[in-house]
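Of the protein chains in this complex, all but one are displayed in their positions.
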Amino acid sequence: MSTPEQTSTHAGSQAARAMAARAHRRGTRAAATYLVRSAWLVGAAYWVVVLAIGAVILYIELRGDDVSISAVGGPASSARFFLLVLGIILPLGMIALHVSAGGTRRSLTHGLWAGSLVTGVTFGLATTLVLWCGGWLFTRQGWTIEPERAVYGDWSQIGSVLVVESLYCTVYFLAGMIIALAYYRTGGWLGTLLIPVALVPLLVAETTLQSGYFGSPLSGALGVPEMSGWLVPLGGLAAVALAAAILQVVLRAIPVRPVEFGQSVTG
Amino acid sequence: MTTAPFGAELRDVVVRYGRKDTERALDGVTLSIRPGTITGLLGRNGAGKTTLAALLAAFRRPTSGSVLVGPAGGPLDDPFENPWVMMHTQLVRESGDVWGDSKACDTLDYYADLRPDWDADLAGRLLDELEVDVRKSPDALSRGKRSALGAVIGLASRAPLTIFDEVYLGMDAPSRYAFYDALVADYTEHPRTILLSSHLIDEVERLFEDVVVIDRGRVLLAEPAEDVRGRGVSLTGPADTIEPFVAGHQVLARQHLGPTSQVTLFGELDAAQRAAATQAGLEIGAVPLQDLFVHLTRKSSDLKEDAR
Partner (left out) sequence: MFDGPEPIYLQIAQQIRAQVLSGDLAEEEQVMSTTQYATTFRINPATAAKAFAGLVDEGVLYKRRGVGMFVATGARERLLAEHREHYFADVLGPALVQADLLGIPAADIVDHVLGRSTTPRTPSYPEA
């Protein structure tokens, strides 16, 4: 047990630093993988429902020959709200296990960052695909789509749609995590009071990406001028960065709750 | 395992759980855990065992004081957010930290991913022995099987500091003994520091090399298990023969069966007293750690009651 190199291994030694760096990467990867996998396990069901609802609406509209609302686009671009809810649920069950498995809060944070980015982009991709398919069906029927006040005029601007929806999904996912973890950390009233903090990055995202339910009316109400060009993705990225930073602050030095709390929260 | 067993030190550690200064889970704890030992962590419910374990495993920080963990012969470090120390420290809380609603093997995979010394063979063997079905989710397992899953995680992690906090809850006697056997066998093959908290003191006392008793957030005693055992003695024989030996000792218990009495005393008998007792035909016996523990923790709380 006590050969020289073993006793010389301690937290400050070179060997230990290399081991710790490897452990950090393992922790980050494990947390990110779990997050993405769980989001998509539940997400698959979500997309099935989205397509089913879209089909029903489309069918009704075809019969009435009145196409005033976006049939598939509406449910599809609410993916971000679905991710907000998942963001509230998923990381709560991860903290205790991650730390118990010897991971740091830092590697958990990095894992959540990476995981929410991958989840956000893949959900953005799915949204884009669904929008594009919906739009393609519409044009085949000979209908035209009237552009809303949105950064992308319609489904055909695939690149813009992908960027905007991916950024939305990532920010909303991170905001859900902030809400849940702030509540986990402070509990009760203070947790509730901290919810507005999580809403700030959402506000930034909505007023720069300017699409969907809130984006356009909100920007209009706040008098934010219409964004275009590079300002849009930059604003979205700023929102993501802000949410990531808030998440890091919330997770830094977060105490792992006693068993009873975890059970009452995660069921 | 490539890393030497970990030792731990706590100095003047205070953990407050409420806003008021009097609400203290730990109240000035100074304590050393010897590297390479199996140490028993004993205390009544709410005594502070779980908080102590949470500090060592970097689950939380103390309100004040210092917590230090590190390998035998090396410098000790604050474990909090210290990646190298944390990857080598395993705390298994009652019922374990697991994904409740996905398959148990998902949880095991996560531990296997993060733990540098994870032994999948050992995990598999123990899961078979304890009859834990890893295709079920922990939520669908009985309390005992869920605890067994935690026990397996604790052993398979092979962490230089491993803490089992009442891991036995709900486990039936055969499973508990299978766990103790696996613990001793794996500990001898892969020496490490093990901290074991349990209320079933009778079952585990012989596993301990050291014993720490905490009560109301304070350390009552921390010493080798043999020394704790020496703190009490029982005498059996005719009632009037026993009485002279009782004088000057605290009596923990007194039982009569016809003319025969058994008296349990707190404190040691010196060699001369022992010889005299044997000479007088009295039988000298050991006092179970459980009885000493009950006495120690009762005494201190009674004293506190009196002081109010």
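Chains: A and B, in written order; residue numbering restarts at 1 for each.
In the analysis below, contacts are C-beta pairs under 8 Å (C-beta built on N, C-alpha and C of every residue); 3 or more make two chains touch, one makes a residue touch a chain.
Bear in mind that the values here come from a model prediction, so they are computed numbers and not experimental data.
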item: Displayed chains contacted by the hidden chain, counting the whole assembly; value: B
item: Touch with the omitted chain, as defined above, among B:F80, B:Y187 or B:F293; value: B:Y187
item: Of B:A173, B:V251 or B:A286, the one touching the omitted chain in the full complex; value: B:A286
item: Residues from chain B at the interface with the omitted partner, ascending; value: 37-38, 177, 180-181, 184-185, 187-189, 206-209, 225-226, 229-230, 233-234, 278-279, 281, 284-286
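Throughout what follows, only the chains that are shown with their structure count from here on.
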item: Whole-Å separation of chain centres (CA-atom averages), chain A against chain B; value: 43
item: Parts of chain A lying in touch with chain B, wherever the complex brings them together; value: 1-2, 6-13, 16-17, 19-21, 23-24, 26-27, 29-30, 34, 93, 96-107, 253, 255-256, 258-259, 262, 266-267
item: List of chain B residues in touch with chain A within their complex; value: 2-5, 36, 50, 54, 57-61, 70-75, 77, 80-101, 107, 110-111, 113-116, 139, 157, 159, 191
